[in-house]
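One chain of protein is taken out of this complex; the other chains stay put.
What follows is subunit A.
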Amino acid sequence: MKKAQFMEIEGRSFGYLALLGILGAIILVALGAWYVMEHHGHYVTGMNNAIVWGTPHIFAIFLIVAASGALNVASISSVFNKTAYKPLARLSGLLAIALLAGGLMILVLDLGRPDRLIVAMTYYNFKSIFAWNIILYNGFFVIVAVYLWMMMQQSMNKYSKPVGIAAFLWRLILTTGTGSIFGFLVARDAFDAAIMAPMFIIMSFSFGLAIFLLVLMASYRWTGRPLGDALFQRLKNLLGVFVAAVLYFVLAYHLTNLYATEHHGIEAFILRDGGIYTQLFWIGQIVLGSLLPLLLFYHPSWGKKRSLVGLGAVLVIIGGLIQLYVLIIGGQAYPLEIFPGKEVIESSFFDGQVAQYTPSMWEVLLGLGGMAVALIMVALAVKILRFLPTSLADEDVDPHHSA
């Protein structure tokens, strides 16, 4: 096994420029969509008084959760001393920063008053988990940036392990914070569960690695650099374990809810009677987002085909977005239980009914814009700095490789 050589990509090909152009165009369109929502107000979106967090939040939370998960590959090498992952650590850190930036862009632009971001940064209510998240996000940027510096400057390499451990712990706290935004919600039937924090952590492992795998595949394919099968298979198997773990947490969450009579209403809504939410749960989250990727990853022959594994990773991402949609939008659509056992027969203001929500074009465009921001940051960074090893061929990275 050789010491990995890192090199910037050339970045002059038509394909590269086209990629930048497409991503840039998506970002411009997203900014336009944001302007429409900001200018007219909340009512041009699908959101209303009952569904206050809509599609932009789905994308934002997905990217933020995935950001902390994308750092895992670096953590595996620095914290758990797996040398095979060491060449991937820089890309892992870069992706973590980029995904968080994309997610936060959506989150901030989706605020009712993004112009008051300075208020959020200067007035902290420390009893609010939301305020803690603001600190955790900012801290994550700093700590991962320092981590990248330690990894990329040779004289600082010796500090990369302690900083890597700090980054690993920080990311666990960060995702605990993100999950707790929902775990601490006493008022809503679908939430108020301690399992939210660990479930979000395991979701981050899965979503982050799926994005990492796709970015890795794309960048090595498009630059013509070798990517070894052994390394690829390792990452794929790990992703499969994470997908299965998410499924396990989802199972535990629903079984616990099904046991308690007070949660039967929300469970019936999500699992059986919820219309679009039920369909999204079973078809989108369970079949397309979990079972099918597991089949693709672990099938004896399909699991060896990169295109099918890539498809599996794409499905994990789509399934993850759907999972958050069902959890967040479905959880809001289910009415508050204010008159237990009583059916509200009339309310001039739609209270006591399942809330209606249809995502507007503007919301979806803003969400896609956040994804494009994350990807363009990666595309630019790998051209400017040495993030990608020149070779990830098995003989170069696998300590157990026998040629």
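Here is the rule we go by: a residue touches a chain if its C-beta (ideal position, glycine included) is under 8 Å from a C-beta of that chain, and two chains touch if they have at least 3 such contacts; residues count from 1.
FYI, contacts and distances are computed from a predicted model.
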Hidden chain of the complex, named as in its UniProt record, picked from "ABC-2 family transporter protein", "Alpha/beta hydrolase", "MaoC like domain-containing protein" or "Fe-S-cluster-containing dehydrogenase component": "Fe-S-cluster-containing dehydrogenase component"
Contact residue for the chain not shown (choose from A:Gly21, A:Gly41, A:Pro162 or A:Gly275): A:Gly41
Given A:Ile283, A:Leu336, A:Met361 or A:Ile384, the one touching the chain that is not displayed: A:Leu336
Which residue of A:Ile22, A:Leu111 or A:Leu169 touches the chain not shown here: A:Leu111
Touch list for subunit A against the chain that is not drawn: 41-43, 48-50, 52-53, 111-114, 116-117, 119-120, 123-125, 127-131, 134, 181, 184-188, 332, 336, 338-339, 342-352
